[in-house]
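Mind looking over this structure? Questions follow.
With one protein chain held back, the other chains of the complex are shown just where they sit.
Presenting subunit A:
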Amino acid sequence: MAGGLKPRRFGGLYVAEHRLKVMRGYLQTMVATGIGTPLLYLYALGVGLATLVDANMANGGSGGSEVSYLIFVAPALLCSAAMTTATEEFSYPIMLGFKWNPTFFGMNAAPLQGGQIINGVTYAVIVRLVAQSIVYYLFMLLFGAIPGPFGWLVIVVGVLTGMSLGALLMAYATHLKEDKGQFNYIMRFGVIPLTLFSGTFFPLSTLPVWLHWIGWISPLWHGTELSRVLSYGYQEPAWLSVVHVAYLVLLIVVGWWLARRLAVKRLNR
């Protein structure tokens, strides 16, 4: 009986250890994108495009915000990057483990359980999201994009944003028996439009009212708005900030719970 004790207690951590070891094989790519993405985006949008936007605002343009475009866009870019990484980690790697290189079945043949496998995969992705968001945050500091004292909390919001969409995607990937381009479809017609219409590059209020619903259902919009509150004190009612947190947490809980259930079902054949 003793042999089951440690796996029951720490199974999720063993899976995370495995996944991080696999990730180490891609460390160079991860570091390159982890550093390259904030550098390029902050420079291109926050510095380059910002000259146009800020000049327009100075000339009395409408729809902008009370801070420079760099400060406005930077927290949104961090959240968006986290979401992209989560999409990457919770799609193909999940299919890989269940189907193409069914290591999850190997884990389950050892003492690990379906829920622990999902937990472990998630822990490892959280580690990556935290590391990536910290690097992003440091670049934001470097560019002078974080004026507020609570700016560091954008790291937490970034992870929550990535995880909220990621957990749902993980549940979907756990359920999916065959990939006939669904992930590609989700990326092109889900994640990219969400990025464009979630108040990332311009406030949601500049869109026609009938398009605002995209923002309301988009975890990226909730994450972005929340990170702006923390980063530069963007003004919104306190209850709305609470809604942002609750919405992101709700998506994570639902996605995670669903993925665990589906994994148990899929492994028990």
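In this section, a residue touches a chain if its C-beta (ideal position, glycine included) is under 8 Å from a C-beta of that chain, and two chains touch if they have at least 3 such contacts; residues count from 1.
Definition applied: contacts and distances are computed from a predicted model.
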item	value
Missing subunit (named according to UniProt) among the choices "HEAT repeat domain-containing protein", "ABC transporter permease", "ATP synthase subunit b" or "ATP-binding cassette domain-containing protein"	"ATP-binding cassette domain-containing protein"
Contact residue for the chain not shown (choose from A:Gly11, A:Pro75, A:Gly166 or A:Gly223)	A:Gly11
Touching residue (missing chain; options A:Gln113, A:Ser133, A:Thr200 or A:Thr224)	A:Gln113
For subunit A, the residues touching the chain missing from this view	1, 3-8, 10-11, 14-15, 17-18, 21-22, 25, 101-103, 105-113, 267-269
